[in-house]
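The other protein chains are all here in position, but one chain of the complex has been omitted.
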Amino acid sequence: MHNPYRPIPVEITKIVTEVDTNDIKTFRLSFVNKEDEKNFKYIPGQFAELSIFGKGESPIGIASSPTQPGYIEFTVQKAGVLTSALHDLEEGTQIGIRGPLGNSWPIDYLEGKNIVIVGGGFAFTTLRSLVNYMLYEDNRSRFGNITVVYGARTPGLLIYKNELAAWEERDDIDMYVTVDKGDETWAGREGFVPTVCKEVGPSSENAVTVICGPPIMIRFTLPVFFDLGFSKENIITSLEMKMKCGIGKCGRCNVGEKYICKDGPVFSLAELDKLTPEY
Amino acid sequence: MKDIENRLKQEAKRLLESGEAEVVLAYGRGYDEKHPMPYAAKAVSDVDNIVFDEYCTFNMTRYLTEYPLGTKIAIAVKSCDSRTLIVLMQEEKVKREDIVILGIPYRDMIDSKTGKAIDNSTACNLPNPVLYDILLGDEVTERDDGSPYDVLKELEEMELDVRWEFWSKEFSKCIRCYACRKACPMCYCDPCFIDQSQPRWADKSPSLESNLMFHLTRFYHLAGRCIDCGECSRACPVDIPLHLFHKKVSKECEEMFDQVSGMSLDDKQVMVDFKMEDSDEILL
Partner (left out) sequence: MLKKIGLEKLNEFVSALIEKGTLFAPVKGDAGVDFQEIKNAGDVTLDFYNTLQSPKCVFFPQTDDMVRYRLKKETTDIEEISLDFEPRIAFGIRPCDVKSFEIMDKLFTRGGIVDPYWESRRKNTTIMGYAFDAVDPADFYGAFGIHAADTTGSDVFMVKGEKNLLLKAITEKGEKLLSSVDTLEDALEEDRKYFEERLKKGAELETRTLSLEGVAGKLRDMFGSPYWEKVAAPCLNCGVCTFVCPTCHCFDIQDETLFGEGTRRKIWDSCMFTDFTLEASGHNPRTQKSQRLRQRVNHKFSYYVTNFEVTSCVGCGRCTRSCPVNIDILTVVEEAVESV
């Protein structure tokens, strides 16, 4: 019988410290058995349980794109038992992974539309997966204009800096990277994400926005998109809840009758409105 | 008993009406006559729901720490319950001036789960509340029931290995539902050490070792504070006689420091007070 609780062995092949506070790192993982890699078919927006025996498991959004074969990446903030232990590991260590889990960004729905990606701080991981997926040469023509508004508190807290710079160079994506407050090295934009969104003012015509960030950012960004004429069906986000099993059995990540691990984590605002307000 | 119920209702009504109390913590109707429930009356119209009978065993002081400090609360207390109040006041969890104490002079309560009378083998069972503003009836006369520590005799006479076996068997039964902790009016730590994940002090799965870690730590936390209301044992679904351990710790505290917990507002708790003449036995 297939055991969904069994972690698949993976090896950490690369670790990148993303921020100057050193508490966010990206882990590149390669499957120990090629067979497992074939079976691990994921879509941007999904997550997986990272596992270290003796420390437990933690659900983390997948930060790489399925268009990048050979590995999967997770950007992890040091917070609980598992993530702290993970941060202490070195390249070459073997850990476990269970997944892919949850629904995903609604790729089919996004197809043929203009996409506005809005991210704040550390919550840019599965958005990065989506951006890379859409920018992939075989996929790019399936989507309309891609606009990215991404902000962090300080320049040192922006994640995926090299990638952001590479995207800036391209002419098939409009990048608006901002920080709340710059420093002497920062030549870019200053300002909060909601303000920048307002300035950029993306058209809601045939457009969907995908938003991930701290609750406060989301709270102030939503009105901007309502004003721009985005309907609740066309505002999409991803929820976070405490999870354990990741497969809808252990009972803790429910919002009303929906289980975030299984029915989510991705919901449109229209769908969220139908949920009980407890998340 | 009906008189006590009537007086309780009367006082509750008066206190809520006059605004002297925002809430009256007492007892209310449950799903049948043998199963009353803790009840918080917040309006005069709630007062009719108040009951008192021999099954109203709940130590209502357990709910006090759920209210913000400064809330004016009237509370029905029986003997041991009033001693809890004193401890909570010593610990500044509630203030004397915020509490109207409705003393209940009644001693022959019945545990609705077992149908057995609660006596001094499972609780302190003093006849009357130690501290009150209004006594809802005549004082109950003293009677010689012996010491609340008499019940320990059998345990104390056990050989060490037999006693270990006794407690090992009892603690192996624990399913870690934490009803004891949650029923205890003194267990107000938030978070409780056992719920912490960094570090995790004991396994979450029940085993003799992890259960002992939980219970022994809890016993220590209650040394010199437990007032022997017996709520822990009554709440326990698997009948672990937790009160016996608490009684033993209380007895030792009394013998070493010559103080009974929760008897006087002027006392300082033995575990937070150091006197030159204190017994050294605690160091052993």
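Order as written gives the chain letters A and B; numbering starts at 1 within each chain.
We adopt the following convention: contacts are C-beta pairs under 8 Å (C-beta built on N, C-alpha and C of every residue); 3 or more make two chains touch, one makes a residue touch a chain.
The shown structure was predicted, so the numbers you read here are calculated from the model rather than taken from an experiment.
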Among B:A183, B:L222, B:L242 or B:V260, residue touching the chain not depicted: B:A183
Contact partner of the left-out chain, one of A:G112, A:G201, A:G229 or A:G256: A:G256
Sites on subunit A contacted by the missing partner chain, in the whole complex: 1-6, 53-58, 79-80, 83, 94, 240-242, 244-245, 247-257, 262, 276-279
Positions on subunit B contacted by the hidden chain, ascending: 28, 30-32, 35-40, 58, 62-63, 112-113, 173, 175-179, 181-183, 190-191, 195, 197, 203-206, 231, 234-239
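Convention: only the chains that are shown with their structure count from here on.
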Subunit B residues within the subunit A interface of the complex: 197-198, 200
Parts of subunit A lying in touch with subunit B, wherever the complex brings them together: 80-81, 84
